[in-house]
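In this view, the complex is presented without one of its protein chains, the others remaining in place.
Naming follows writing order (A and B), and every chain is counted from residue 1.
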Amino acid sequence: MKKTLIAMAVLAASGAAMAQSNVTLYGIVDAGIGSFKNGAPGTSSETEMRSGGLSTSRIGFKGTEDLGGGLKAVFKLEAAIDVQAGATRTPYFGRGAYVGLAGGFGEVNIGKNWTALDDIYGAGNSGFDGSRLAISNAVWASAGYADIPNSTIKYVSPSFGGFSGAASYSLDQTIGQSTDVTSFQLSYAAGPLAAAVGYQEEAVAVGADRKTTMVNGSFDFGVARLIGALGKVSGIGAVSGAKADDYHVGVDVPLGSALTLSGGYASSKSKTGGVTVSKTDGFGIAAKYSLSKRTTTYAGYRDADTENGAGVKTNELKEFIVGVNHAF
Amino acid sequence: MKKTLIAMAVLAASGAAMAQSNVTLYGIVDAGIGSFKNGAPGTSSETEMRSGGLSTSRIGFKGTEDLGGGLKAVFKLEAAIDVQAGATRTPYFGRGAYVGLAGGFGEVNIGKNWTALDDIYGAGNSGFDGSRLAISNAVWASAGYADIPNSTIKYVSPSFGGFSGAASYSLDQTIGQSTDVTSFQLSYAAGPLAAAVGYQEEAVAVGADRKTTMVNGSFDFGVARLIGALGKVSGIGAVSGAKADDYHVGVDVPLGSALTLSGGYASSKSKTGGVTVSKTDGFGIAAKYSLSKRTTTYAGYRDADTENGAGVKTNELKEFIVGVNHAF
Partner (left out) sequence: MKKTLIAMAVLAASGAAMAQSNVTLYGIVDAGIGSFKNGAPGTSSETEMRSGGLSTSRIGFKGTEDLGGGLKAVFKLEAAIDVQAGATRTPYFGRGAYVGLAGGFGEVNIGKNWTALDDIYGAGNSGFDGSRLAISNAVWASAGYADIPNSTIKYVSPSFGGFSGAASYSLDQTIGQSTDVTSFQLSYAAGPLAAAVGYQEEAVAVGADRKTTMVNGSFDFGVARLIGALGKVSGIGAVSGAKADDYHVGVDVPLGSALTLSGGYASSKSKTGGVTVSKTDGFGIAAKYSLSKRTTTYAGYRDADTENGAGVKTNELKEFIVGVNHAF
């Protein structure tokens, strides 16, 4: 009789849980306080609270359904949050809204989704790829690609002996963006080595399409992980001769099981018609300390200067932030 | 001791589940790709990704609470999503936000809710009542009623020997819409037969209220389900003599347990002061294939032409879509 009661309790618990089991509710709440300056030389710093220093604050709903025969249906709906303002961004599910099918062949999905190139960009970053920690995010001209276009069809391959890849195509349509976006990436990961190459083309204007190429790699020596990345973009601002060449080197250093330090240097040189029009370079250092599997504190400093073709400084960026990141 | 451990685990699981059991999180992610044309003759088709071909993409929160004595409290909050753009529509819970009481007497709720007429409209549709599959949605002038007004009080009856009905009244108020809406429906369903009649009045302007009447029925022969529907509207555009007469005939044909075909023809004739001002008619064919209980693929084609009173074609609609619909 006790067993029956237990079994009933199990069924009751199971039933209640099942009512929720079709969807996983997840998210990140990340906020920090720091000093921020980004403007013409002489601009003063401001003390501010900012959302998403380590990773963009978000709330999402995702799920999978087993269709049998190794096939699964998948979906995701994800919103970005600016914690300090209690605001969500527009469009609401701007970090992904798609439905797809997955199986041995990989995954195909349709909706609003990150391009194939975006899948590899973060791997070439130091500073934990943090929104306000990674120096590349503040320096690279090539990082200005369309990262999550509307009306995207995406294919992500499974892994073949360490190799994997993805391709995405986003439709130019009246209800959506007025340009189509084509994007590819090929990645390799085995043991301590990881490497990736990606390419993206945005049909902005005839003869002036924005074309972005990225290559990055990392090697984990155990005591430190070295990171290197190259970015190349042409057609900046829909101008055919406007190009930029970017690079980044960085290192992640784990100190014990919870603390990791990271540092990086990034550079970007922009030319129009072969003439240098601006040059930005800078460095970033960051630390993160895990309080648990889901909660991390972090701190970072980024410093970058921009000068024009004549070597005159036109912009200073100095950012210091300390924050906490909680995933649920 | 093991039993105690199990019991504790049961309690733990039950407790965790209970923390979630007051609310059900549900939704639909539906997206498709197709060719769309809707404009003056000569308008070219566009290849587009569209959300909600079969049913509007949505996310919702609903629940019931047993109050004892056969009484329940109910609530619903439901948002519409445009998957291809990652966008939610405005207002956010535009597909329903209400609280109510339900019991042996039926259900009474208050908030933003579908009118009584809207409850029966879909039953008169072929093409699985799909947003981009059902031909009536593209043809009927009478389908332009206020479907989900603000500040609505709604009563839904229980079923009495196959008969059921609903009534809704939406308040005209400064914070809300500037017109009140009164709506009724009576439905009958028994065995293979279903039939419904509905009426809605929107107090738009004195002497020119929009009044909509709909009648529909279906009979399921097993090999096919025949559908017929009539719609009648007066006061279109708040003009007292502006009327339309609509009809639709359709058939659903199940082919095996997973595949269903559907086809329909719809017509709408609009008159002002007794003079025909426009006539729209067209057909739609559609198929849906269930990959599982929650995931369905579908395809459909709709074709409709509009001509003015002089018989000159003024609008062409041609839509083809293939998509996937996943419910969670």
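In the analysis below, contacts are C-beta pairs under 8 Å (C-beta built on N, C-alpha and C of every residue); 3 or more make two chains touch, one makes a residue touch a chain.
As the structure is a computational prediction, the values presented were derived from the model and not from experiment.
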Touch criterion as defined above, residue of B:77, B:214, B:244 or B:266 at the omitted chain: B:77
Could you tell which one of B:101, B:186, B:203 or B:322 touches the chain left off the display? B:101
For subunit A, which residues lie in contact with the unshown chain of the complex? 3, 6-7, 10-11, 13-14, 16-18, 20-21, 24-27, 29-33, 46-51, 57, 59, 81-88, 92, 291-292, 294-295, 324-326, 328
Tell me where the left-out chain touches subunit B, residue by residue. 2, 6, 9-10, 12-14, 16-17, 19-20, 22-23, 25, 61, 63, 65-68, 71, 73, 75, 77, 90-101, 110-112, 148, 150-153, 171, 173-176
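Methods note: only the chains that are shown with their structure count from here on.
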Give me the rotation angle that lays the C-alpha atoms of subunit A onto its copy subunit B, rounded to the nearest 5 degrees. 120
Subunit A to subunit B: how many Å between their CA centres? 38
